[in-house]
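Every protein chain except one is present and positioned as in the full complex.
Labels run A, B and C following the written order; every chain starts at residue 1.
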Amino acid sequence: GTQEGGSKTTTTEKTETTETTEDTAETNDATSSDLYDLAKYKSTKDKKDWTIAVVTKDNTANWFKRMEVGVNEFGEETGINVIQKGPANADAASQVQVIDDMINQGVDALCVVPIDPGAIEASLKNAMEKGIVVITHEASNQVNTLFDTEAFTAKDFGAALMDSLAKDMGEAGKYAMMVAYTTSTTHMEYANAEYEHQKEAYPNMELVNDGAIPTCESEESIDTAYERAKEVLKANPDIKGFTGVASTDCPGIAKAVEELGLDVKVVGVGTPNEFKPYVESGTISTVKLWDPKDSGYVMCKVASMILAGEEVGEGTDLGLDGYNSVAMVQGDNRCLIGQADITLTKENINDYDF
Amino acid sequence: MGNILAVKGIKKSFGGVHALKGVDLTIKEGETHCLAGENGCGKSTIIKVISGFYQPDEGTIEINEKGYPVMTPSEAINAGVQVIYQDFSIFPNLTVIENLAFNQILANKKKLVNKKEFRRIAEEAVKKINFDVDLDALVETLPVADKQLIAISRALLDNAKLIIMDEPTTALTKKEVKRLFEIITDLKKNGVTILFVSHKLDEVFEISDSITILRNGENVITCPTSEMTEEKFTYYMTGRHFDTNQNKADMEKNIGETIMSVKGLSAPGFENVNFELHKGEILGVTGQLGSGRTELSLALFGLLKPTAGTITMEGKEVKIPNVSAAEKLGIALVPEDRLTEGLFLPQSIIKNITVSKMDELTSKAGILSNKKVVEESAKWVKDIGVATKNHEFPVQTLSGGNQQKVVLGRWLATNPKVLILNGPTVGVDIGAKYDIHSLLRKLASEGMAIIIVSDDIAEVIATCDRAIVMQGGRVTGQLDGSELSNDSLTSATN
Amino acid sequence: MMAKIKKIDANILRLIMILIVFLIIACVTQPTNFMKADNFRSMAKQMTEYGLMALGVGVCMISGGIDLSCVYIANLSGITAGLMMQSMSTTSSGSGYILLSVLVAILVGAACGIFNGFLISYLRIPAMLATLGSYQLFMGISIVISNGSTVSGIPEGYTMWGTTLLAGIPFAFVVFLICIILLSLIMSKTRFGQKVYLVGTNAKAAKFAGIKNNSVLIRSYMISGILSAIAGLLSLARINSAKADFGSSYTMQTILIVVLGGVNPDGGFGSIPGIAIAVVILQLLSSYLNMFPNISNYYRDLIWGVALIAVLILNFVTNKRKQARLAKAS
Partner (left out) sequence: MKKLKNLTKQSEFYVFIIIVVLSIIIQARSGLFFANNNIVDTVRSMIVPSIYALCALLSFVSTGPDVSFPLIAALSTYLALITTNALGMGESMVIVFVFAIVYGSIMGALNGIIIVKYKFPSLIVTLGTSSIFSGILLGAFEAERMDLPAGLQRMGKASLLSVKNAETGLGSTLPMTFLILVALYVITYLVLNYTMVGRGVYAVGGDEVSAERAGFNVKKIRFGVFTANGAIAAIGGVCYAVMSMRYLPTEYAGGEMIVIAAIVLGGTRMAGGVGTLKGCILGTLLLTMVSNSLILIGISVYWQKVFIGAIIIIGTAVSALQSYGASRVKSKVKEAA
């Protein structure tokens, strides 16, 4: 269609290569090396005609509702057309469908929070080949993305979680880990990072079950988190710390700890409002998080800067606190890392409302 | 005395089958009225209309001179009508007590369960017929005869004014039948009216005061029993004068060498059965419901695993582990219950006929030739005279007799050496019944060996050269051609 | 002849009509975004995977059962192939090892299907429960062999099939079409297909007619397993990875598709082309809904549920009329 042509005048050769993908593998390789050339993504369209699509894991979750606030804020501020879409089911296959549909609708930029980065590589590559700006979040190992924006890296985040836990439990004793599913990629990354960091920095601490990661799964359910936590605590009553990286984990763990009447420090990831009661009662000692509103805003911001042909890289100011001078790390991808981690404790949790 | 029941002009059809074409039935209070007719003439259907289970297409029902524009099962029960259904109508998953007590409790519109009352009703019910059964047993674990006795005792309620018995003796031994008749006499003394459905001559004459005979969904005659003779009875039922011997004499006797011989065969349901079957011979196997005849036919067809004994086909001892093995040996079975065992009701006539021949109609490449399938089915539809307009129609649109012909055609298509038929004419109208009997005799005269499993004594007499009688899982009698008569068979089976 | 076509295709005609009406609506409301080759290409790829599984579920449902495990058979097969390719790509050259991995994956799918069939036929476990149990089992095995993580690092020599176009049509969709055609032939033109219908109509009568029910059931579930394995392989190529819980929402979706496609949930009736058209309708619908930023994707469930029940009722009413007509005719 005309719209498509208009939006991608700079990348016409590329669009042609995709049309003839059957050629050979080498052609693909040749083009894909250019895929990361930001200049090619500069849009000739008027800013008002850009569409930036944010694809989340699950639009019903509070976390992503909060993200939508940031996304909409960005839209209102800049007048750029932004949409946030989630899959009909929180599973990777459905997310791939949404991404593919967005690509076909000719959006100019795609900002994705992947359920499973591995599952969407091919779709994102396809998007980039079509000249669509691709930005990801919570996917430090995503290959087919121009920038992955993070409040910080999974490794740092895991380490920070471990630091908090270690501090709270006095750097010694047994601890356990919960993730949503063993198949949840980012959760497993955090969990692994925590463990690595503990082995390096806190030799007196010990992960239960001889370091099996994770100790248990919450299956994205607070009630299951509670049940499993109780089981773990019963099997290991000498546990001193517990971490949970899904937002469902810590409330469940904390409830179990309170009910069992144990002195276990709970540290994990989640949203302030949900954790407030347990933080106030002292069961959850530290909550680590970043503000999804900012992440949403930042993804859109980076996308719009690329569309506008502006430079993005080490030290770029993305216009929000914590992202005023991002660091760029080159790993599996180019990762823009802010200093936007939030550490919530009893003292400051009331400053946040989401 | 007045009429306890008067139904007039009842019409009822199922899809295309006109089961009742305007039936009248009037029963006087206190009498024992017999409703007779061949299989499939509509006896059970008229009963279900009276009991409110079916809504008639046309016609009126009066009980005790009160009209019921729309009859429902509970209204009928409240009006004092109790039915012993032919299929027993029991709850296999529940205990004997509940099976016995439900009707009365529901009729009394009780909402709550009082276990003591349940037990009392049940005890009373079984006491009436001296029926010895574990009241707490689940009905599905009981033998067939007990199920029938449950159905009978359940109907003998205190408030019952009209008890309808639809072939209540099919699974009973002679002793039990005798007991049932005593009960009926007692009930009669107490002013209860009985509608007794049967096509067994001796039973009808022994118990009834008057008789109504149906044929093909129509009234033929109603008269006092005293005015009826056996000969007339048979004639009214079948519409023709029966000369059984003539039928058999007509055909060319052509009994050849032994094709199948069964020695000491036992399986769950029967024990130590021995017989020989010859080419061109029709062997009858008769006995009551639950006597083991069905199981015997299943064992010969690979559907029931024998626990002892041997089967020899054409001189070679054979094992029949499954149906296709039976098929390879040239054994075919037309099963007892054509609706659940014989037919794929919603599928086309073509599919139903050609199912056993699919292998032969398939090309080397594995493709089923549509043309051959249609031709094959058309051939059999024509040969055995299935009345239908379109072979693509689902088989459920056919009448009972034509449905049975479809099953028969399916197995004749495999050109079997031994053809076993279990209840070949149950629910089949007279015309079709006659056709089927002639066809069987023709097949036998061409050398096919046939086993007919049937409790229809007239059928056994009309078609079989020899018969074995089973009771309680054992062969209790053997009757050869000359000995085959109504009396001899009737006394042997009871 | 005319009457015959009419009779066989009544349901399919109805589905095609729905499809056309839908396309017209889409054309009018979203002319630029929806109606373009790229969109159709990506829809074609997406529908292939659950479409193949729906075909398998369809066969099982026609045989009188159901298969809830196909998604996890697909994942297990995909993971098996992925792990084999991963480990052999460093040591092997050429594409022989890819072919071997594909074959092994299909065998895994077939084995899973046979396992289901065995549970259902010989052990007489109701299909719903048997495949419920086996889905946990297959998923569990996938988690164990993949450690729960994404299996990636699939060699280019394999993943290129995910982007290959044949005459402008995605390779995966061509595979889907071939499977539809083959399965349609199997179900309508072979002995086996006829037996599946008959067993599904009345298993007892089938036994009395000499059909080996157990073998028919095992083969039906094996077909479902193989189709699922192909789906798993195609998704491995499309997304360059495989994972134990990929596509978990497809299970219910496939059942809805199959019923919408005209398969009788009690068994015995239904056609493969009907299922295929239902797959297309679902895909169009969900892609279409994605065109509207303000319509939550969860509305799809609503529309889908309403459609399912409406179609059931519609079929009920038309069947009743048809029977009345037949009764009159006979």
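Note that contacts are C-beta pairs under 8 Å (C-beta built on N, C-alpha and C of every residue); 3 or more make two chains touch, one makes a residue touch a chain.
All values reported here derive from a predicted model rather than from experimental measurement.
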| item | value |
| --- | --- |
| Contact list for the unshown chain, restricted to visible chains | A, B, C |
| Hidden-chain contact residue, picked from the options C:Arg219, C:Arg238 or C:Arg300 | C:Arg300 |
| Residue among A:Gly70, A:Pro114, A:Gly158 or A:Pro214 that touches the chain left out of view | A:Pro214 |
| Option from C:Leu13, C:Leu103 or C:Leu129 whose C-beta touches the chain left out | C:Leu129 |
| Chain not shown: contacting residue from A:Lys45, A:Lys199 or A:Lys230 | A:Lys230 |
| In subunit A, positions touching the absent partner | 58, 60-62, 65, 90, 182, 209, 212, 214-217, 220-223, 226-228, 230-235, 237, 251, 255, 259-262, 274 |
| Missing-partner contacts on subunit B, residue numbers | 51, 53, 73-74, 77, 83, 85, 89-94, 98, 102-103, 105-107, 110-113, 140-144, 173-175, 268-271, 290, 292, 295, 471-474, 476 |
| Residues belonging to subunit C that touch the chain removed from view | 66, 68, 119, 123-126, 128-130, 132-141, 143-144, 147-148, 252, 255-256, 259, 265-266, 296-306, 308-309, 312-313, 316 |
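Everything below uses one rule, namely that only the chains that are shown with their structure count from here on.
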| item | value |
| --- | --- |
| Chain contact topology (line, ring, star, complete or other) | line |
| Chain whose Cα mean lies nearest the overall Cα mean | C |
| Centre distance in Å when subunit A and subunit B are each reduced to the mean of their C-alpha atoms | 72 |
| Averaged-CA centre spacing for the pair subunit C and subunit A, given as whole angstrom | 33 |
| Of subunit B, residues touching subunit C in the complex | 15-16, 301, 303, 322-324, 326-327, 333, 335, 340-347, 351, 355-356, 358-359, 362, 366-368, 370, 388-390, 392-394, 397-398, 410 |
| Residues of subunit C touching subunit A in the complex | 32-33, 36, 38-39, 42, 45-46, 49-50, 143, 147-152, 156-157, 159-160, 162-166, 235, 238-241, 243-250, 286-287, 290-291, 293, 296-298, 300-301 |
| Touch list for subunit A against partner subunit C, complex | 1-4, 20-22, 25, 28, 53, 59-60, 83-89, 91-94, 96-98, 100-106, 116-123, 126, 181-183, 185, 188 |
